[in-house]
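All protein chains of the complex are present and in place, except for one that has been dropped.
Coming up: chain A.
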Amino acid sequence: MKKPATLDIDAILDDEGTRIIVCCGAGGVGKTTTAAALGLRAAERGRCAVVLTVDPARRLAQSMGLTELDNTPRLVVSPKGDGQLWAMMLDMKRTFDEIIEAHADPARARQILSNPFYQSLSSSFSGTQEYMAMEKLGQLRRSDEWDLIIVDTPPSRSALDFLDAPERLGRFLDGRFIRLLTAPAKAGGRSAFRLLNAGFGLMAGAMTKLLGAQVIKDLQTFVSALDAVFGGFRQRAEMTYKLLQAPGTAFLVVAAPERDAMREASYFVERLAEERMPLAGLVVNRVHGSPASALSAARSAAAAEDLESRGEHELTAAVLRLHAGRMQLAARESREQEHFISAHPTVPVAQVRAMSEDVHDLAGLRRIGDLLATA
């Protein structure tokens, strides 16, 4: 395997110019743990860091000594000097509610918050979580209370959703369709559909048939209320984009040495380049190795077979089999990474050895941080 450049985590954490670190990658690769470990390491190296997570895993909150994570940053630990670690978990509905409450007068806010369409959108739209994560990131950044924000991205069906969703929500709320729906208010209460040409008439009929008249009415009410409040979702989405492209942002793509996760990592690296988002490197979690790596899988298996055929040293034979299996796994993991490395030879890589148990406490996070930095 070609040797990739080594990802220097400490250089990134120590650089005061680094203000945002985004951990992204496929689901189940350990993004959240990586984010928390980076946060702790940054704090212990004197940064005032806040970890913004969207992962509702209680265990992670517990590992940071918090009984729960809610929508406000909580102080986890202040190790030394100016160093501090804060953490919060995104509550997307509350974040959305807060935006509404901050921008609308009380009567209008109530109207929006009680709208059934808003309730669905704010609690389960597949892009809302991504959008609100970015919104929260923007809020934290603007508050300037922390000099480093580490965010992990939502467990989307595809890692790329995270880049697209805010834009999609912005485009939708800002788009032609919404203009059409909000038209009644602007046309003196008469149905917009009647004012439009036959094509639209056809569409309106289809919409009503498909969704039912009540849905259309709820949607109209909701959108016109929201429209007045925001003055352009798209604009907000664009601000988020700019923030992510800014030089103080570092993207870390997180993966595991498995085919799907590495493929996703490749896509993500290419996509980040297309969007001109600053990529810092790739973190490969849960890489298996062996303390006896000098003994190859083939030699180990042959020796085991030899002992077995002679009926001697049963235990040694079993240990050699075990070792052969481990080496085989390591070889497969290394093959899975090779594709990525040859396609993206300039991307710095950090490998984190697989641990035999999950992280339960700050000591565990610290250990991950050490592995990240010495990889």
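What we mean here is this: a contact is a pair of C-beta atoms (placed from the backbone, for glycine too) under 8 Å apart; a residue touches a chain by one contact, two chains touch by 3 or more; residues count from 1.
Rule of thumb we're sticking to: contacts and distances are computed from a predicted model.
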{"item": "Among \"ArsA-related P-loop ATPase\", \"Phosphate ABC transporter ATP-binding protein, PhoT family\", \"Sarcosine oxidase subunit alpha\" or \"ATP synthase subunit c\", UniProt-listed name of the chain not shown", "value": "\"ArsA-related P-loop ATPase\""}
{"item": "Options A:Leu322, A:Ala343 or A:Ala363, residue touching the unrepresented chain", "value": "A:Leu322"}
{"item": "Touch criterion as defined above, residue of A:Arg110, A:Arg141 or A:Arg332 at the omitted chain", "value": "A:Arg332"}
{"item": "Where the unshown chain meets chain A, residue by residue", "value": "26-29, 56-57, 59, 116-117, 119-121, 124-127, 155, 157-158, 168-169, 171-172, 175-177, 180, 199, 202-203, 205-207, 209-215, 218, 256, 258-261, 290-292, 294-295, 299-300, 303-304, 306-307, 312-313, 315-323, 325-326, 328-329, 332, 336, 356-358"}
